[in-house]
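See structure below.
Omission of a single protein chain aside, the complex is shown with its protein chains in their original locations.
Now for subunit A:
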Amino acid sequence: MFYFIAKRTVISFFIMLAATTLMYFLTISSGDPFEDLGETSGPEKAATIAARTAAMNLDVAPIPRYFLWLQDVGHCLVPGGISCTLGQDRTGAAVLPQLENAMGSTLRLVVVATVLALVLGVVVGIVTAIRQYSTFDYSITFVSFLLFSLPLFWLSTLLKQYLAIDLNTWLDNPQFSYLTIALIGVVAGVIWAVVVGGDRRRRLVVFAVAAVATALGLYLLLVTGWFVTPGFGVIGMLVSAAGIAVLWTALLAGFRRRRVLNAALAAAGVSFAGYLVSIQLLNDPNWLVLVALVVVLAIICYVVAGLIGGPFRAQAARIGVVIAVSMSLLIVVDRLLQAYPTLSAKAGGRPIPTTGSQSANLEGTFWEINLDYALHLILPTIALTLISFATYTRYTRASQLDVMNQDYIRTARAKGLSERTVLVKHAFRNAMIPITTLMAFDFAGVLGGAVITEQVFGWNGMGKLFVDGINAVDPGPVMAFFLVVGTAAVLFNMLADIAYAFLDPRITLS
């Protein structure tokens, strides 16, 4: 294991070295660094040329110039003492501070998009595999092919020009006519009926229940002005807590073990109590406080659920932790939503921004600042997520179907395990193994896609650093971008290999 990691690290290092060489020479030969000065004349031109030559070491031959850049990178690897700048851009400014500024917003975008695409893609992929050859399966297949074929910049521009403007206008005065509510209900009903499947009678019942519930819920939300002052409220949190407990128990344990259900409900109760206690604590927290509270809640739920679980202690305790984390997430979302009215007022009633990664000079609480980030993320994340979602769905479906046809699944069914146990414990876990490799590949792809999304939405992220660098034939920013992206790609590939060996004992690392 250790030997494997050491070997891979050494190989990865040399691969990165070769890749930087390739990238560096491609960049410096991609054009003329003085092209933009072609029209100007006079003493300023000579001065700019001199300054640029000094900053970019243009008086040095290309190969030694690459080694000069390598030396700058080397400074960052040596701890302490020597200044770490990652070289200079063409104006003579150090690249590292620019990269640090740019990295935050881009990583936020990429991580959120990847996580969302992964969760949605896996869930939908599993459902399509279980309902193979159903209407739902065919529709999702078609949709994912469509998403595969969408140019990212085109989708992003459409979202920016149409969705954002319409959504902002609607949020300004959130009302629907009765006809629209009914239509949304019907659409939701059809989707649920297709997902759940079954014979005609069952489909009709599902359709009716889902349609009425959606329409009624939407009506209540509109009447109570939820879209103006969103949030779950105490009642909403209580209902959600019970719902989360039942849902996770159904998924992870089933209802045959009554004690596990009781433990889950107790954990939900504890989490709800935690919510009531934390109302005052969480008015303006920071990340450290937040994480600490989540950990404390998880530990309490672990203990409580474990005690109630009795003979099924381990299972109950695990479900307790899952419930604690889900509830924490819900509490965070609730607090973010509560910050919405003040933030919306600060944004002049147009809450969904279409440019930039954050509002300039925004002063506010922790929640307002993070909600501001989240609102800026909405459009680019939708664009990036939709495209990765297609990949994850296809692969999950193929992988799950592959596993479901294995002999051990037939054995599991034959020995009388419930369908839930077969699907969740025997099939799902094994189907997830190939997805780890896909994640490693996809992350690098999403980083590349972020270049385009940032361009469309006018973010000052790493993508802009890269595109501007390429256009100006300025290797400093381009290479800084590549160092991050390439390292991420190499690192994720290595992690995927290690994860693979952990998840599949047949593979040995050597």
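What we mean here is this: contacts are C-beta pairs under 8 Å (C-beta built on N, C-alpha and C of every residue); 3 or more make two chains touch, one makes a residue touch a chain; residues count from 1.
Convention: contacts and distances are computed from a predicted model.
Engineer: Determine which name in "Probable glycine dehydrogenase (decarboxylating) subunit 2", "ABC transporter permease", "FeMo cofactor biosynthesis protein NifB" or "FAD-binding oxidoreductase" the UniProt entry assigns to the undisplayed chain of the complex.
Structural biologist: The chain we cannot see is recorded in UniProt as "ABC transporter permease".
Engineer: Can you tell me which of A:Cys76, A:Ala347, A:Ile382 or A:Ala444 touches the chain that was removed from the display?
Structural biologist: Spelled out, the listed residue whose C-beta touches the missing chain is A:Ala444.
Engineer: Considering the complete complex, identify which of A:Phe34, A:Phe153 or A:Tyr500 is in touch with the unshown chain.
Structural biologist: Considering all chains, including the one not shown, the answer is A:Phe153.
Engineer: So which bits of subunit A touch the chain we can't see?
Structural biologist: Touching the chain left out of view, subunit A contributes residues 15-16, 18-19, 22-23, 26-27, 29-31, 133, 141, 145-146, 148-154, 157, 161, 398, 444-445, 447-449, 451-452, 455, 466-467, 470-471, 473, 478, 481-482, 485-486, 489-490.
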